[in-house]
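One structure, as C-alpha coordinates, below. Some questions next.
Just one protein chain is left out here, and the rest sit where they should.
For chain A:
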Amino acid sequence: MISCIPKTKHKVFIAFLFSLFVSFGAWAQGASEQADIGQKGVVPGATQGAAAAASTGGLPVDNTAIVDAGESLFKNNCAVCHSAGDDVIVGPGLKGVNERRKQPWLVKWIKNSQSLIQAGDAEAVAVYNQYNKQAMPSFAFSDEEVVSILTYIKASESAATAVPTTVAGPETAPGENVGTEAIGAVGNYLDIVLVVLIVVLIVLIVTLLLITSLLKNYLNKNRQLDEYDAEVVNQRFDFSKIYKSKAVRTLVVLIFVVVLLDLSLDKVMGIGVQQGYAPKQPIAFSHKIHAGDHQINCNYCHTTVYESKSASIPSANICMNCHSQIKKESPEIQKIYRAIERNKPIEWVRIHNLPDLAYFNHSQHTQVAGVECQTCHGPIQEMDVVYQFSPLTMGWCIDCHRETPLNTEGNAYYDNLVELHEQSSKGAFTVSSNGGTECSKCHY
(Lines give C-alpha, C1' and ligand atoms only; values in the text may rest on other atoms or scores of the structure.)
Protein backbone atom coordinates (compact mmCIF):
# COMPACT_ATOMS: atom_id res chain seq x y z
CA MET A 1 0.00 0.00 0.00
CA ILE A 2 2.79 2.36 0.89
CA SER A 3 4.13 2.44 -2.57
CA CYS A 4 0.68 2.85 -3.87
CA ILE A 5 0.11 6.41 -2.76
CA PRO A 6 2.82 8.12 -4.71
CA LYS A 7 1.95 6.11 -7.72
CA THR A 8 -1.67 7.11 -7.70
CA LYS A 9 -0.70 10.68 -7.03
CA HIS A 10 1.57 10.57 -9.98
CA LYS A 11 -1.05 9.20 -12.26
CA VAL A 12 -3.63 11.59 -11.05
CA PHE A 13 -1.24 14.42 -11.59
CA ILE A 14 -0.61 13.36 -15.13
CA ALA A 15 -4.28 13.05 -15.78
CA PHE A 16 -4.87 16.44 -14.26
CA LEU A 17 -2.12 17.99 -16.28
CA PHE A 18 -3.48 16.44 -19.43
CA SER A 19 -6.96 17.75 -18.86
CA LEU A 20 -5.57 21.16 -18.05
CA PHE A 21 -3.50 21.15 -21.15
CA VAL A 22 -6.40 20.20 -23.36
CA SER A 23 -8.87 22.66 -21.99
CA PHE A 24 -6.77 25.75 -21.32
CA GLY A 25 -4.00 25.71 -23.79
CA ALA A 26 -5.19 28.87 -25.40
CA TRP A 27 -5.88 30.64 -22.13
CA ALA A 28 -2.47 29.83 -20.69
CA GLN A 29 -0.85 31.35 -23.71
CA GLY A 30 -2.76 34.55 -23.17
CA ALA A 31 -1.79 34.64 -19.52
CA SER A 32 1.90 34.42 -20.21
CA GLU A 33 1.63 37.28 -22.64
CA GLN A 34 -0.15 39.38 -20.06
CA ALA A 35 2.57 38.81 -17.52
CA ASP A 36 5.11 39.81 -20.06
CA ILE A 37 3.54 43.19 -20.63
CA GLY A 38 2.84 43.75 -16.99
CA GLN A 39 6.47 43.38 -16.31
CA LYS A 40 7.87 45.41 -19.09
CA GLY A 41 5.48 48.26 -18.70
CA VAL A 42 4.23 50.36 -21.53
CA VAL A 43 6.45 50.50 -24.55
CA PRO A 44 7.10 54.14 -25.35
CA GLY A 45 5.05 55.25 -28.27
CA ALA A 46 2.76 52.26 -28.10
CA THR A 47 -0.23 54.41 -27.35
CA GLN A 48 0.49 56.85 -30.10
CA GLY A 49 -2.10 56.84 -32.75
CA ALA A 50 -4.70 55.47 -30.40
CA ALA A 51 -6.62 58.71 -30.35
CA ALA A 52 -6.26 59.17 -34.09
CA ALA A 53 -7.58 55.70 -34.70
CA ALA A 54 -10.43 56.30 -32.30
CA SER A 55 -11.43 59.53 -33.95
CA THR A 56 -11.60 57.91 -37.35
CA GLY A 57 -14.39 55.74 -35.95
CA GLY A 58 -14.51 52.99 -33.36
CA LEU A 59 -11.72 51.88 -31.10
CA PRO A 60 -8.58 50.28 -32.61
CA VAL A 61 -9.34 46.92 -31.01
CA ASP A 62 -7.19 45.10 -33.53
CA ASN A 63 -4.04 47.08 -32.79
CA THR A 64 -2.39 44.82 -30.24
CA ALA A 65 0.23 47.40 -29.27
CA ILE A 66 -2.48 49.82 -28.18
CA VAL A 67 -4.46 47.10 -26.43
CA ASP A 68 -1.38 45.89 -24.60
CA ALA A 69 -0.43 49.39 -23.55
CA GLY A 70 -3.97 49.99 -22.39
CA GLU A 71 -3.93 46.79 -20.44
CA SER A 72 -0.75 47.73 -18.68
CA LEU A 73 -2.12 51.16 -17.82
CA PHE A 74 -5.41 49.66 -16.70
CA LYS A 75 -3.76 47.14 -14.39
CA ASN A 76 -1.42 49.66 -12.86
CA ASN A 77 -3.91 52.43 -12.37
CA CYS A 78 -7.54 51.41 -12.67
CA ALA A 79 -7.76 47.77 -11.62
CA VAL A 80 -7.54 48.70 -7.96
CA CYS A 81 -11.04 50.20 -8.07
CA HIS A 82 -12.60 48.95 -11.30
CA SER A 83 -13.07 45.57 -12.86
CA ALA A 84 -13.17 45.17 -16.61
CA GLY A 85 -16.30 43.09 -16.14
CA ASP A 86 -19.62 43.82 -14.45
CA ASP A 87 -18.79 43.63 -10.77
CA VAL A 88 -18.45 46.69 -8.60
CA ILE A 89 -15.21 46.92 -6.58
CA VAL A 90 -15.19 50.55 -5.56
CA GLY A 91 -16.32 52.10 -8.73
CA PRO A 92 -18.52 50.50 -11.38
CA GLY A 93 -17.44 47.61 -13.55
CA LEU A 94 -16.34 49.00 -16.86
CA LYS A 95 -17.86 46.43 -19.18
CA GLY A 96 -19.71 48.30 -21.86
CA VAL A 97 -18.57 51.68 -20.70
CA ASN A 98 -17.78 52.66 -24.26
CA GLU A 99 -21.42 52.19 -25.12
CA ARG A 100 -22.74 53.80 -21.96
CA ARG A 101 -20.80 57.03 -22.28
CA LYS A 102 -19.39 59.18 -25.01
CA GLN A 103 -15.65 59.15 -25.45
CA PRO A 104 -14.93 62.86 -24.91
CA TRP A 105 -16.90 62.70 -21.66
CA LEU A 106 -14.88 59.66 -20.55
CA VAL A 107 -11.60 61.39 -21.32
CA LYS A 108 -12.63 64.42 -19.27
CA TRP A 109 -13.92 62.26 -16.45
CA ILE A 110 -10.79 60.15 -16.19
CA LYS A 111 -8.48 63.11 -16.33
CA ASN A 112 -10.34 65.07 -13.69
CA SER A 113 -13.69 63.79 -12.47
CA GLN A 114 -14.08 66.44 -9.80
CA SER A 115 -13.97 69.34 -12.22
CA LEU A 116 -16.68 67.65 -14.26
CA ILE A 117 -18.85 67.19 -11.18
CA GLN A 118 -18.30 70.72 -10.04
CA ALA A 119 -19.15 71.96 -13.51
CA GLY A 120 -22.56 70.38 -12.85
CA ASP A 121 -22.45 67.78 -15.59
CA ALA A 122 -25.64 65.77 -14.97
CA GLU A 123 -24.16 62.41 -15.90
CA ALA A 124 -21.14 62.98 -13.72
CA VAL A 125 -23.15 64.00 -10.69
CA ALA A 126 -25.38 60.97 -11.12
CA VAL A 127 -22.42 58.59 -11.19
CA TYR A 128 -20.86 60.33 -8.23
CA ASN A 129 -24.00 59.98 -6.15
CA GLN A 130 -24.63 56.42 -7.25
CA TYR A 131 -21.27 55.25 -5.91
CA ASN A 132 -21.49 56.74 -2.43
CA LYS A 133 -19.87 60.04 -3.39
CA GLN A 134 -16.51 58.29 -3.57
CA ALA A 135 -14.28 60.65 -5.52
CA MET A 136 -12.25 59.18 -8.34
CA PRO A 137 -8.68 60.51 -8.29
CA SER A 138 -7.39 62.48 -11.25
CA PHE A 139 -5.00 60.83 -13.66
CA ALA A 140 -2.41 62.68 -15.66
CA PHE A 141 -2.96 60.62 -18.81
CA SER A 142 -2.66 61.87 -22.32
CA ASP A 143 -5.71 61.48 -24.56
CA GLU A 144 -3.98 58.62 -26.34
CA GLU A 145 -3.46 56.80 -23.11
CA VAL A 146 -7.09 57.15 -22.07
CA VAL A 147 -8.18 55.84 -25.44
CA SER A 148 -5.80 52.91 -25.15
CA ILE A 149 -7.36 51.99 -21.82
CA LEU A 150 -10.83 52.20 -23.32
CA THR A 151 -9.64 50.12 -26.23
CA TYR A 152 -8.39 47.51 -23.85
CA ILE A 153 -11.77 47.41 -22.09
CA LYS A 154 -13.52 47.05 -25.39
CA ALA A 155 -11.12 44.36 -26.51
CA SER A 156 -11.48 42.39 -23.31
CA GLU A 157 -15.29 42.44 -23.68
CA SER A 158 -15.12 40.86 -27.08
CA ALA A 159 -12.55 38.36 -25.82
CA ALA A 160 -14.80 37.42 -22.90
CA THR A 161 -17.74 36.80 -25.22
CA ALA A 162 -15.57 34.92 -27.65
CA VAL A 163 -14.06 32.56 -25.16
CA PRO A 164 -17.12 30.67 -23.90
CA THR A 165 -18.16 29.71 -27.39
CA THR A 166 -14.93 27.84 -28.02
CA VAL A 167 -13.92 26.28 -24.71
CA ALA A 168 -15.33 26.35 -21.24
CA GLY A 169 -14.75 29.89 -19.92
CA PRO A 170 -11.86 30.31 -17.57
CA GLU A 171 -13.94 32.40 -15.17
CA THR A 172 -15.99 29.43 -14.06
CA ALA A 173 -12.82 27.39 -13.75
CA PRO A 174 -14.38 23.99 -14.20
CA GLY A 175 -10.96 22.51 -14.71
CA GLU A 176 -10.51 21.83 -11.05
CA ASN A 177 -13.77 19.96 -10.78
CA VAL A 178 -12.94 17.91 -13.79
CA GLY A 179 -9.61 17.13 -12.25
CA THR A 180 -10.95 16.03 -8.91
CA GLU A 181 -13.69 13.95 -10.45
CA ALA A 182 -11.17 12.16 -12.55
CA ILE A 183 -9.07 11.51 -9.53
CA GLY A 184 -12.08 10.14 -7.64
CA ALA A 185 -13.10 7.77 -10.43
CA VAL A 186 -9.71 6.24 -10.89
CA GLY A 187 -9.20 5.90 -7.14
CA ASN A 188 -12.50 4.11 -6.47
CA TYR A 189 -11.92 1.61 -9.21
CA LEU A 190 -8.45 0.76 -7.99
CA ASP A 191 -9.66 0.34 -4.43
CA ILE A 192 -12.34 -2.16 -5.46
CA VAL A 193 -9.88 -4.17 -7.51
CA LEU A 194 -7.45 -4.19 -4.63
CA VAL A 195 -10.03 -5.28 -2.08
CA VAL A 196 -11.24 -8.06 -4.37
CA LEU A 197 -7.69 -9.18 -4.97
CA ILE A 198 -6.92 -9.24 -1.26
CA VAL A 199 -10.06 -11.23 -0.52
CA VAL A 200 -9.22 -13.72 -3.25
CA LEU A 201 -5.68 -14.07 -1.94
CA ILE A 202 -6.84 -14.64 1.64
CA VAL A 203 -9.27 -17.27 0.45
CA LEU A 204 -6.47 -18.90 -1.50
CA ILE A 205 -4.12 -18.98 1.47
CA VAL A 206 -6.77 -20.40 3.77
CA THR A 207 -7.64 -23.04 1.21
CA LEU A 208 -4.02 -24.02 0.75
CA LEU A 209 -3.44 -24.23 4.50
CA LEU A 210 -6.50 -26.40 4.86
CA ILE A 211 -5.31 -28.72 2.10
CA THR A 212 -1.84 -29.17 3.67
CA SER A 213 -3.30 -29.87 7.05
CA LEU A 214 -5.73 -32.44 5.55
CA LEU A 215 -2.97 -34.17 3.64
CA LYS A 216 -0.71 -34.28 6.71
CA ASN A 217 -3.39 -35.78 8.86
CA TYR A 218 -4.20 -38.33 6.21
CA LEU A 219 -0.60 -39.38 5.82
CA ASN A 220 0.00 -39.64 9.53
CA LYS A 221 -3.09 -41.69 10.15
CA ASN A 222 -3.46 -43.90 7.13
CA ARG A 223 0.04 -44.68 5.95
CA GLN A 224 2.91 -46.34 7.63
CA LEU A 225 5.75 -44.00 7.02
CA ASP A 226 9.38 -44.72 7.54
CA GLU A 227 11.33 -42.46 9.80
CA TYR A 228 12.69 -40.35 7.06
CA ASP A 229 9.35 -39.72 5.46
CA ALA A 230 7.73 -38.98 8.77
CA GLU A 231 10.34 -36.35 9.42
CA VAL A 232 9.65 -34.77 6.08
CA VAL A 233 5.94 -34.76 6.62
CA ASN A 234 6.09 -33.46 10.17
CA GLN A 235 8.92 -31.05 9.78
CA ARG A 236 8.37 -27.65 11.38
CA PHE A 237 9.75 -24.46 10.04
CA ASP A 238 12.41 -23.07 12.40
CA PHE A 239 12.03 -19.30 12.42
CA SER A 240 14.97 -18.77 14.72
CA LYS A 241 17.22 -19.81 11.90
CA ILE A 242 16.30 -16.67 10.01
CA TYR A 243 17.20 -14.17 12.66
CA LYS A 244 20.24 -16.17 13.70
CA SER A 245 21.56 -16.10 10.17
CA LYS A 246 24.57 -13.84 9.77
CA ALA A 247 23.65 -12.74 6.28
CA VAL A 248 20.20 -11.60 7.34
CA ARG A 249 21.54 -9.77 10.34
CA THR A 250 24.16 -7.97 8.31
CA LEU A 251 21.60 -7.04 5.74
CA VAL A 252 19.19 -5.64 8.32
CA VAL A 253 21.90 -3.67 10.06
CA LEU A 254 23.10 -2.33 6.73
CA ILE A 255 19.64 -1.25 5.69
CA PHE A 256 19.13 0.38 9.07
CA VAL A 257 22.41 2.25 8.85
CA VAL A 258 21.75 3.43 5.32
CA VAL A 259 18.29 4.67 6.18
CA LEU A 260 19.61 6.40 9.28
CA LEU A 261 22.42 8.02 7.34
CA ASP A 262 20.08 9.15 4.64
CA LEU A 263 17.67 10.62 7.13
CA SER A 264 20.31 12.43 9.13
CA LEU A 265 22.03 13.74 6.02
CA ASP A 266 18.70 15.01 4.81
CA LYS A 267 18.09 16.68 8.13
CA VAL A 268 21.56 18.17 8.35
CA MET A 269 21.39 19.55 4.85
CA GLY A 270 18.08 21.05 5.81
CA ILE A 271 19.50 23.01 8.74
CA GLY A 272 19.00 26.63 8.07
CA VAL A 273 16.87 25.88 5.06
CA GLN A 274 13.53 27.37 5.84
CA GLN A 275 11.58 26.26 2.86
CA GLY A 276 7.92 26.62 3.66
CA TYR A 277 8.57 29.13 6.42
CA ALA A 278 5.31 31.03 6.81
CA PRO A 279 5.46 33.16 9.94
CA LYS A 280 2.47 35.06 11.24
CA GLN A 281 2.71 38.65 10.10
CA PRO A 282 1.65 41.67 12.17
CA ILE A 283 -0.97 42.47 9.53
CA ALA A 284 -2.82 39.67 7.80
CA PHE A 285 -1.96 40.92 4.36
CA SER A 286 -3.04 38.62 1.56
CA HIS A 287 -1.11 38.46 -1.67
CA LYS A 288 -3.95 36.37 -3.03
CA ILE A 289 -6.37 39.27 -2.80
CA HIS A 290 -3.96 41.92 -4.07
CA ALA A 291 -1.81 40.13 -6.62
CA GLY A 292 -4.21 37.32 -7.43
CA ASP A 293 -7.78 38.59 -7.37
CA HIS A 294 -7.09 42.23 -8.16
CA GLN A 295 -4.10 41.62 -10.38
CA ILE A 296 -2.10 44.50 -8.98
CA ASN A 297 1.31 44.51 -10.55
CA CYS A 298 4.06 43.44 -8.12
CA ASN A 299 5.99 46.56 -9.06
CA TYR A 300 3.15 48.76 -7.81
CA CYS A 301 4.04 47.98 -4.19
CA HIS A 302 7.54 46.52 -4.46
CA THR A 303 8.73 49.68 -6.11
CA THR A 304 12.41 48.96 -6.42
CA VAL A 305 12.22 45.43 -7.77
CA TYR A 306 13.51 46.52 -11.18
CA GLU A 307 16.05 49.00 -9.86
CA SER A 308 17.63 47.77 -6.70
CA LYS A 309 19.12 44.76 -5.06
CA SER A 310 16.18 44.78 -2.72
CA ALA A 311 12.61 44.54 -3.96
CA SER A 312 11.66 46.68 -0.95
CA ILE A 313 8.68 46.13 1.26
CA PRO A 314 6.13 48.86 0.59
CA SER A 315 6.02 51.72 3.01
CA ALA A 316 2.72 52.60 4.62
CA ASN A 317 2.18 55.52 2.27
CA ILE A 318 1.91 53.09 -0.64
CA CYS A 319 -0.84 51.17 1.20
CA MET A 320 -2.57 54.49 1.69
CA ASN A 321 -2.75 55.12 -2.05
CA CYS A 322 -5.73 52.81 -2.06
CA HIS A 323 -6.65 52.17 1.51
CA SER A 324 -7.32 55.79 2.23
CA GLN A 325 -10.47 54.99 0.24
CA ILE A 326 -10.95 51.26 0.36
CA LYS A 327 -11.87 49.05 3.30
CA LYS A 328 -11.04 51.72 5.79
CA GLU A 329 -12.99 49.97 8.52
CA SER A 330 -11.21 46.63 8.33
CA PRO A 331 -9.37 45.91 11.58
CA GLU A 332 -6.28 44.89 9.61
CA ILE A 333 -6.26 48.16 7.66
CA GLN A 334 -6.81 50.00 10.92
CA LYS A 335 -3.41 48.67 12.00
CA ILE A 336 -1.81 50.69 9.19
CA TYR A 337 -3.69 53.78 10.31
CA ARG A 338 -2.47 53.23 13.83
CA ALA A 339 1.10 52.82 12.65
CA ILE A 340 0.90 56.13 10.84
CA GLU A 341 -0.69 57.85 13.81
CA ARG A 342 1.97 56.58 16.17
CA ASN A 343 4.71 57.24 13.65
CA LYS A 344 5.99 53.71 14.09
CA PRO A 345 6.76 51.63 11.02
CA ILE A 346 5.18 48.22 10.61
CA GLU A 347 7.55 45.46 11.64
CA TRP A 348 7.02 42.66 9.18
CA VAL A 349 8.61 39.30 9.82
CA ARG A 350 11.23 38.65 7.24
CA ILE A 351 10.60 35.43 5.35
CA HIS A 352 13.44 35.20 2.86
CA ASN A 353 16.67 35.29 4.82
CA LEU A 354 19.77 34.96 2.71
CA PRO A 355 22.95 34.75 4.76
CA ASP A 356 24.94 37.99 4.87
CA LEU A 357 27.75 36.42 2.89
CA ALA A 358 25.59 36.02 -0.18
CA TYR A 359 24.85 39.00 -2.39
CA PHE A 360 21.60 38.89 -4.30
CA ASN A 361 20.29 41.57 -6.58
CA HIS A 362 16.64 41.65 -7.63
CA SER A 363 17.11 44.01 -10.57
CA GLN A 364 19.73 41.71 -12.10
CA HIS A 365 17.17 38.94 -12.15
CA THR A 366 13.98 40.84 -12.88
CA GLN A 367 15.03 43.54 -15.26
CA VAL A 368 18.13 42.15 -16.92
CA ALA A 369 17.30 38.46 -16.95
CA GLY A 370 13.52 38.87 -17.17
CA VAL A 371 12.87 36.21 -14.55
CA GLU A 372 9.28 36.08 -13.32
CA CYS A 373 8.70 36.73 -9.63
CA GLN A 374 6.98 33.37 -9.40
CA THR A 375 10.09 31.48 -10.52
CA CYS A 376 11.61 31.97 -7.09
CA HIS A 377 8.69 33.11 -4.97
CA GLY A 378 6.25 30.46 -6.18
CA PRO A 379 2.55 31.02 -6.76
CA ILE A 380 2.57 34.23 -4.78
CA GLN A 381 -0.74 35.28 -6.29
CA GLU A 382 -2.35 32.34 -4.55
CA MET A 383 -0.82 32.84 -1.14
CA ASP A 384 -2.99 34.21 1.61
CA VAL A 385 -0.02 33.86 3.90
CA VAL A 386 3.32 34.12 2.16
CA TYR A 387 5.71 31.25 2.65
CA GLN A 388 9.19 30.61 1.44
CA PHE A 389 8.67 28.68 -1.75
CA SER A 390 12.27 27.98 -2.73
CA PRO A 391 14.96 26.49 -0.53
CA LEU A 392 17.29 29.47 -1.18
CA THR A 393 20.28 27.18 -0.89
CA MET A 394 23.42 27.66 -2.91
CA GLY A 395 22.71 24.42 -4.74
CA TRP A 396 19.36 25.79 -5.82
CA CYS A 397 20.93 29.01 -7.08
CA ILE A 398 23.67 27.20 -8.94
CA ASP A 399 21.27 24.73 -10.54
CA CYS A 400 19.28 27.56 -12.02
CA HIS A 401 22.40 29.38 -13.16
CA ARG A 402 23.58 26.23 -14.91
CA GLU A 403 20.35 25.56 -16.71
CA THR A 404 18.99 28.97 -17.54
CA PRO A 405 19.95 30.49 -20.87
CA LEU A 406 20.99 34.12 -20.64
CA ASN A 407 18.41 36.67 -21.65
CA THR A 408 20.64 38.35 -24.20
CA GLU A 409 18.07 39.53 -26.65
CA GLY A 410 18.15 43.23 -27.37
CA ASN A 411 20.84 43.80 -24.80
CA ALA A 412 23.93 45.31 -26.36
CA TYR A 413 25.95 44.23 -23.37
CA TYR A 414 25.84 40.64 -24.59
CA ASP A 415 26.08 41.11 -28.37
CA ASN A 416 29.74 40.30 -28.71
CA LEU A 417 29.58 37.60 -26.05
CA VAL A 418 26.85 35.72 -27.86
CA GLU A 419 28.94 35.70 -31.01
CA LEU A 420 32.00 34.49 -29.15
CA HIS A 421 29.96 31.79 -27.48
CA GLU A 422 28.49 30.57 -30.70
CA GLN A 423 31.92 30.31 -32.25
CA SER A 424 33.29 28.19 -29.45
CA SER A 425 30.40 26.11 -28.24
CA LYS A 426 27.19 24.58 -29.47
CA GLY A 427 25.53 24.43 -26.08
CA ALA A 428 23.11 26.99 -24.81
CA PHE A 429 24.58 30.28 -23.62
CA THR A 430 23.65 29.80 -20.00
CA VAL A 431 24.27 32.04 -17.04
CA SER A 432 27.12 29.81 -15.93
CA SER A 433 28.79 29.81 -19.33
CA ASN A 434 29.15 33.55 -18.87
CA GLY A 435 30.79 33.06 -15.48
CA GLY A 436 27.55 33.08 -13.56
CA THR A 437 28.64 30.36 -11.18
CA GLU A 438 31.88 32.02 -10.16
CA CYS A 439 32.41 32.78 -6.50
CA SER A 440 32.65 36.54 -6.78
CA LYS A 441 29.36 36.85 -8.55
CA CYS A 442 27.59 36.42 -5.24
CA HIS A 443 30.23 36.40 -2.52
CA TYR A 444 32.18 39.56 -1.73
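The rule is simple: a residue touches a chain if its C-beta (ideal position, glycine included) is under 8 Å from a C-beta of that chain, and two chains touch if they have at least 3 such contacts; residues count from 1.
By our rule, contacts and distances are computed from a predicted model.
> Pick from "FeS cluster assembly protein SufB", "Lipid-transfer protein", "Tetrathionate reductase subunit C" or "TAT-variant-translocated molybdopterin oxidoreductase" the UniProt protein name of the chain that isn't shown here.
The correct option from "FeS cluster assembly protein SufB", "Lipid-transfer protein", "Tetrathionate reductase subunit C" or "TAT-variant-translocated molybdopterin oxidoreductase" is "TAT-variant-translocated molybdopterin oxidoreductase", the UniProt name of the unshown chain.
> Touch as defined at the start, partner being the missing chain; which of A:64, A:142, A:286 or A:304 qualifies?
Among A:64, A:142, A:286 or A:304, only A:304 touches the chain that is not shown.
> Would you indicate which residue among A:204, A:349 or A:428 is in contact with the undisplayed chain?
A:349
> Touching the hidden chain in the complete assembly: which of A:318, A:371 or A:385 does that?
A:318
> Over the whole complex, note the residues of chain A touching the chain we left out.
Per the touch rule, chain A residues meeting the hidden chain are 271-272, 274, 277, 279, 303-304, 307-310, 312-318, 339-340, 343-350, 353, 355-359, 361-364, 367-368, 410-413, 417, 420-421, 434-435, 438-441, 443-444.
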